[in-house]
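Here it is: the structure, laid out below.
A single protein chain has been omitted; all remaining protein chains appear in their positions.
Chain nomenclature is as follows: A and B, assigned in order of appearance, with residue numbering initiated at 1 for each chain independently.
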Amino acid sequence: MILRRLRDGVVVLFVVLSVIFTLAHVVGDPALVFAPVDATEAEVEQVRRNFGLDRPFTERYVDYFGDVLTGNFGESTWQRRPAFDAVREALPDTIELTLVGIAIAAVTGSVAGVVAGARPGHLFDKVSNFWSVVALSVPNFWLGLLLIVVFAVNRGWFPTSGRFESYSIVLPAVTLGIVHGGRIFQLVRSATVEEVTKPYVTVAKSKGLAATAVLWRHVLRNSGLTMITIVGWEYVRMWGGAAFAIEYVFAWPGIGDTMIKAAHRQDFFVLQAAVIVAGVFVIITNLVVDLVYRVIDRRVAGG
Amino acid sequence: MTGSDHLLDVRNLHTYFAGTEGVVRAVDDVSFHLDTGEALGIVGESGSGKSVTALSLLRLFGPFTEVQSRGQAFFDGRDLLAMSERELRNVRGGEIGMVFQDPLTSLNPVMPVGDQVAEAVRRHSSANRASARQRAIELLDLVGIPAPAARYRELPHHFSGGMRQRVMIAIAVAGRPKLLIADEPTTALDVTVQAQVLLLLDELRRDLGMALLLISHDFGVIASTCDRVQVMYAGRVVEQSSLEHLLTRGNHPYTEGLLKLVPRFDDDLASSGRLEPIPGQPPRLLEALDGCAFAPRCSYVHDRCHRDRPRMAPLGPDHASACWLASERASR
Partner (left out) sequence: MTATVAGTAPTPVESLRRLAGAVGARLWWLPAGFVGLMVAWALAPGLFAPHEPERQNLRARLLPPLSESSDGYHWAGTGSLGKDLFSQMIHGARLTLMIAVIATGIAMIFGVMLGLAAGYFGGIVDRFVSRLSEAQTAMPMFLVAILLLSILGPSVTILLIVLPTLVWPIFARVVRAEALRLRQSQFIEASIAVGCTTPTVLVSHMLPNIAPRILVLAVIEIGHVMLAEAGLSFLGVGVQPPDTTWGLLIAQGRDLLAVSWWLTILPGVLLGLTVLCLNLLSRRYERSAGAAG
């Protein structure tokens, strides 16, 4: 199972890279793709010669994977240094932001989800349910911009962007927390609802336990594992989109910000390196979530 | 308003649910009583309101159920229905223990069985962790779990259905209850295991001096364990009597129909005829029924049955039936 997931991840990465390569080399003119935006005719010709683009397609394809496997992702045309370095430098910032973001999302989403799910149909359930739908309906980058207008421009409590103060992380992390907290809320809520309708909960009540004791000692003991997995998947999901747009909104110097600025400058190799690094990270995170699930599951149910 | 001499005295219990299609009158004006040490059986088809009656007493409804109960239910002189949630919590699992239908889903799958018993012990005594554990092992031993100390830490899925129901019973009697409610305790079990569990319930009732309220759709189950029987149909009690009396001189046409459904090994099948199902379906409990709820399926029906609701009328010292033909049928 674990190995299958790892294999799937590697296969997908391989397929994605092949598609990128094919598109760059067959559909478009690779020299134009690789060259900087404002390159002159002569410079493009220079690129063509440097990359050996006159060689046959298959030869280039094999070389390409050789390069990728040895960590040679090409040279950034904009930063004039190896693309991998530019991305590697940004990686810790992205990890830091996403971890703080997922922590906010996990705490708010799980607490609200359990409270709402324990008493479905009550006022708190209805209100929080509606808000979670709202959180999932608004564009995440727009939410970031809204927070900037309110808390940075109007109130001046936080910097509008960049990473210069220790509390610069607050607004981008809160934005991520709201968006992903919304989905964690919905998943945790339905997991809780499913659990509290099971007969053993009625039995626990029939012992004379108070509602909170039933929730803590019985319901959460059963839904806890599901909740951990929910948070794990949501973290992976964060890497699938929101985190990168949010970085760009707040000029947070992570992979997303680097990548989007590279996209604006047609810096192909940095773009590609970012996709590869993020892809590998997601594959590893998937594996970790699976492993954690398995270990806990064995400890709980294995006896 | 004073209490009652009976251990449990239920008067005019009504329980209504808010369903998607309207109000469901699951329990419709039910009265009965139960004395210390006595075993009362409630029998009826599924949907007759017998389980809801029990759940109403302890207010054990799921989170989705919008439910309302009216009436009175005196237990030891105090009205259960008038109690606050906090007061009722002390009764649940303490003075009243409850055993549920499905032992496979009634135990917490990720909690050691011993802890689940000990939890009930601690809730209703001042026992510390160690002595609660000791008491839980005694209880597991009492209900017939072999090697209870060794099996204390095992999770429910290591136990068979019958063994799990024994654990459930240990939980239910952990608070030394005066009343044990058993809601279809054997329905989910194999026939041979059923007999063992019923025997256990009967023994425990005598040894611990509890009263037993046994709910079942199966006359055989009731007959082997109870002193008195009450028959429910469509949320109402239609007949109540001592067991022997009911089996020999059952009065209500619905009781008659139910008894025909019980296979008897001592009877000659050829002479007594086949098992006869009662024709028709129980009514949907969505609208108030003016007449007798059983009238549409009754073979003795006459005009009045559709018009007026028959009340429980005494036929003897411990026999009452809710049928317009009761006295006529009694003198047959």
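Operating definition for what follows: a residue touches a chain if its C-beta (ideal position, glycine included) is under 8 Å from a C-beta of that chain, and two chains touch if they have at least 3 such contacts.
Everything numeric here is computed off the predicted structure, so don't read it as measured data.
Every shown chain touched by the omitted chain in the complete complex is listed here: A. Between the chain not shown and the residues A:65, A:124 or A:142, the one that touches is A:142. On the side of subunit A, touch with the chain left out of the figure occurs at residues 5, 8-9, 11-13, 15-16, 19-20, 23-24, 27-28, 33, 133-134, 136-142, 145-146, 148-149, 153, 160, 236, 239-241, 244-245, 248, 259-260, 263-264, 266, 268, 271-272, 274-275, 278-279, 282-283, 286.
The definition used in the following text is that only the chains that are shown with their structure count from here on.
Within the complex, the subunit A residues that touch subunit B are 118-121, 193, 196-200, 202-210, 217-218, 221-222, 300-301, 303.
Interface residues of subunit B, counted against subunit A in their complex, comprise 58, 60, 62-64, 66, 89-94, 97-98, 100-102, 105-111, 119-120, 123-124, 153-155, 157-158, 168, 171-172, 174-175.
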